[in-house]
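What follows is a short report on a single structure.
Removed: one protein chain of the complex. Kept in place: all other protein chains.
Here the chain labels run A and B in written order, and each chain numbers its own residues starting at 1.
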Amino acid sequence: MSYAQRQERSGWLFVSPWVVGFVGFLAYPVLASLYYSFTDYSVLKKPIWTGFDNFIQLAHDEVFWQSLKNTAYFSLFFIPLSLILTLGLAMLLNTKVRGMAFYRTIFYLPSLVPQVATAVLFLWVFNSEHGLVNAFLASIGINGPGWLTDPAWTKFTIILLGLWGGGNTMIIYLAGLQEVPQSLYEAAEIDGARAWQKTKNVTLPMISPVILFNMIMGIIGAIQMFTAPFVMFPSGTPAHSTYFYAAYLYDSAFRFHNMGYACAMGWIMFVLILVLTMLSMRLSEKHVYYGGS
Amino acid sequence: MRVRLSSKVMKPIASSILGTLFVAVTVALAVVAEMITIPPDYGNVTHVTYWEKWTGFESDAMKTVVDRYNSTEGKKKHIFVEFLPVGDIEAKVLIATSGEMPPDIAGLDTLDVAAFADNNALMPLDNYCNQYGIKASDYIPTTWSMMYYRNHVFALPTTPDSNALHYNRAEFRAAGLDPNKPPTTFDELDAVSEKLTKKDANGKYVQFGFIPADPGWWNWGWGYFFGGTLWDGKDKITCNSPENIRAWEWVASYSKKYGATAMAAFKSGFAFGSSSDGFISGKEAMQLQGVWMYNFIQQFNPKLDWAAAPFPHPADRPDLAEMTFADSDNLVIPAGAKHPEEAFDFIAFLQKQPNMELLCMGQRKGSPLAKVSDWFLNNHPNPYIRLFSDLPKLKSARTPPMMGIFNEYNDALGEAFDEVCLLQKTPKEALDGVHDRIQQVLDHYLRITKLRQAAGG
Partner (left out) sequence: MAAKVSSRRSVQTTVNQIALIVLSLVCLGPFFWLLSTSLKTLPETVSQHPVWMPNHLEWQNYKDAFMFDSKRLGYIPFLYYARNTIILCWLTVVGTVFSNALAAYGFARLKWRGREIFFVITLATMMVPFPVVMVPLYTLFRSMGWIGTLRPLWVPAFFGSAFNIFLLRQFFRGIPFELSEAATIDGASEWQIFRTVVVPLAKPALAVVALFTFLGTWTDFFGPLIYLVQQKTFTLSLGLQFYQSQDAGTHWNLLMAATAIVILPLIVLFFFTQKLFIQGIALTGLKG
C-alpha cells in the first residue's frame, strides 16, 4: 500500500466516528425535520402529509408572532447592551488597575452559574416583596417595580439576567484587547490622541473581528433563549410577555403534541439564524479589520 | 543516566496502566448509567409502575392504599405496585409514552385526559370496566362525566375536588360584618370585599378583601360563574359570549377599583400553601379555594378563624346559585403500558368503597363514589366536608371542558386574563382575541381529525 493510499484509508478511519455522528445525529434529523414540518405528526400518530398547512397556520398564529416579537425585543435590547457593556468592562480591565485578576474572576463568576440556577436565583433576587433589589431600592426611598409580575418589566428582568451572566463575552473581548499591539497606542499618543480617540481609531478597528464574533454568538444565543424564561415564567406569564420562541416551540412539541408544527418552527428559526448571520457579516464587511493573518 | 533509563522504561508502563484504568472507569460508569434505568428482576411478581404528581400528604395517603393493595390482593395475585411521585407529570408521561417507556398507571388531571386520548396516548378502559363490573351509577354523575371521552372510558377517579368561598371570620368581625353571613351574590362579595381591604398610613395595601386572580387556578373558568361556557361541545368556541364578557368585566372591576399593579404586586408576595399564603396569612380575607385548603390552614395557621360557603352568584341568575367547579384527579393507563391488566387490577381495587374512602380521607377530599359511608363524613377532618361533597351533586355544578386542545385554549385564556387584570385590554377585546385564535385552532384540529379518519389512522 502506498503512502497516499494509507493516508486515504487512515483519514476515513479517523473521521469515521464523526461520519456516523454527522449522518445519524445531524444530517438525517435535519432532513427528517424538514419532512415533518410538512406533516401533522405527534410521535404516537403517524405523520400525514399536510403540505404547507403548518406554515399557513403559523402565519395566522398570534402566539407565534408574539413569541417572535418577544424574542426580537429581547435580542434588540440585549445584544447591543451586552456588546457595549462587556466591551466597556473589558476595556476597564485592560487598563493598568490593581487587582485585575481579582475583578476578572468576579465578573466571570456569574457566567459559570447554570441557567436554571440563575433563573431560580433571579426569581428570588427580583421578588417584588422580599427580593434583594426591591429591598435595596426601598432603602433608598424608591418603590421598586414588579420585576416578575408587570409585563412592562419582565423582559427587562431577563435582559438583566443575560447581562449578569455575560462574563464569557467579556473575556473574549479582553483576550482581543490584549492582542492589540502596544506600539499602536504609543504611536497614537505621539500624535497627541486623547483617550476616546485612541479607542475609536485604534482599539475598535483592531478588535472589530471580535465584536463581530460576539455579535453573531449573541444573535444565535438570543434567538434560542429558553431555559431562564422557561424556569422563571411558566407559559410566558404574565400576559405572554416572556413567552419566547424556543419556549413556544418546546410547548408545541411536548405539551400540545404538535411535533410537525414544532419542526416547522425549528426550520424558521434555522433560516432566521442563517439570514441574520449572513446579514451581519455582509453589513460589517467594511467595518471589520482583519489583521495580517 | 540510570534515572533517565528507568524513567524511559517506567513511563510507557505507567501510562498504559493509567490508560487502562481510564478506560475501565469509563466503561464502569457507562455500565452504572445503564443500570440506573434498568428495572431489577422481580421474579414471578409482576411489577406495576405507578406515577403520581403528588409529593406531600396526598402522596402519603395514596401510598397507604398502595401498601394495602400490595400486602393483600397484590400478594395473592403476585402483583407489586411501585408508587413513584413524579413532577411535571403531564409532560413526563407524554414524553415517556411517546418514547414507548410509559408507566403502567399515571395520575392525570382531568384537563389532560382529552388531549392525551386524542393523541392515542391512553388505553380505553371500557372492557376492563365491564370485566370488573365498574359502571357509571357507582359514581357521582359530574365526576363520571369527566372519565368519559369520545364514547370511551379513559380514566377512573382517585380524588375529586370542588371549590367554594373561603372566608376569614375574624376579619369579618373586625370589619363589623356578620361572620355567619358570607356574601351570596357578586354584588355582596364586592361590597364586603371593599370593607375588608385596608391600607397603611403610606397608602400601601396591607390587606385585601378578595383578589380574583388569586390563586389563579380557575382564571379560565370565571365565565361559568356567570352562566357562560367555553365551547358548544362540537365546533364553536364561545368564550366571548355575553356571560363570559360579563364575568371578566367583573374581574376587571377589581383592577379598576384597587389599582391593577398595586394588586398584582401585593399578590406577588403570596405563596400558596405556606405561611405566606394570602388567605392563610390573613392578608386576603376571602378566596376561592378547594377542599384541600383546610389542610394547609391546619398546617400553617391552625388558629385561623375561617369558614367555607358556596361561591356567590350573579343576583339576576339564581339558577347559578351554589355553583362549584367539580374536578378530579384520575388514573389512566398509558398506551403501550407493559402490564395493563395488572395495572387495572390495582385501579379497580382502589375503586372499592373502603379503599377509596381511605384515600380520600387521607387526601382530605370528598369521595367520587355515589355511596358514602357515615364513617367517612363523621370522621373527616375537614369541618366543611359535607358542603364540599354536596356541591358537585347539585345541578349548578360545572366540570372543566373535555377538549383535545384545552392546553392551548387554557394558555390563551390565561394570557388574556392577565391582560384584563392589568387593564391592557378590555374584556371584550381580550375574549374576542382568544375566540378568534382558538376557533382557528379548533377548526384546524377538526380538519386534521377528519383527514386522519380519511387516511384510516
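Just so it is clear, a contact is a pair of C-beta atoms (placed from the backbone, for glycine too) under 8 Å apart; a residue touches a chain by one contact, two chains touch by 3 or more.
Just so you know, these numbers come straight off a predicted model, no measurement behind them.
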Request  = Specify the shown partners of the omitted chain in the complete complex.
outcome  = A, B
Request  = Identify the residue among A:135, A:152 or A:187 that touches the chain left out of the display.
outcome  = A:135
Ask   = Considering the whole complex, which of A:158, A:202 or A:246 touches the chain not shown?
value = A:246
Inquiry  = What does the interface between chain A and the hidden chain look like in terms of residue numbers?
reply    = 3-4, 6-8, 10-15, 17-18, 20-22, 24-26, 28-30, 32-33, 36, 41, 43, 89, 92-93, 95-98, 103-110, 112-117, 120-125, 129-132, 135, 138-139, 164, 168, 171-172, 174-176, 179, 195, 210, 213-214, 217, 220, 223-224, 226-227, 231, 234, 246, 249-250, 253-254, 259, 262-263, 265-267, 269-270, 273-274, 277
Query = If the missing chain were put back, which residues of chain B would it touch?
reply = 22, 25-26, 29-30, 32-34, 36-37, 55, 59-60, 63, 84-88, 92, 95-96, 98-101, 269-276
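In the analysis below, only the chains that are shown with their structure count from here on.
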Query = Which of the residues in chain B come into contact with chain A in the complex?
reply = 90-91, 94-95, 97-98, 115, 118-121, 261, 264-265, 267-269, 335, 405, 407-408, 411-412, 414-415, 418-419, 422, 424, 433, 437, 440, 444, 448, 451-452, 455, 457
Ask   = Which residues of chain A touch chain B in the complex?
value = 40, 42-46, 48, 50, 53, 57, 60-63, 127-130, 146, 148-151, 235-240, 243, 251, 254-257
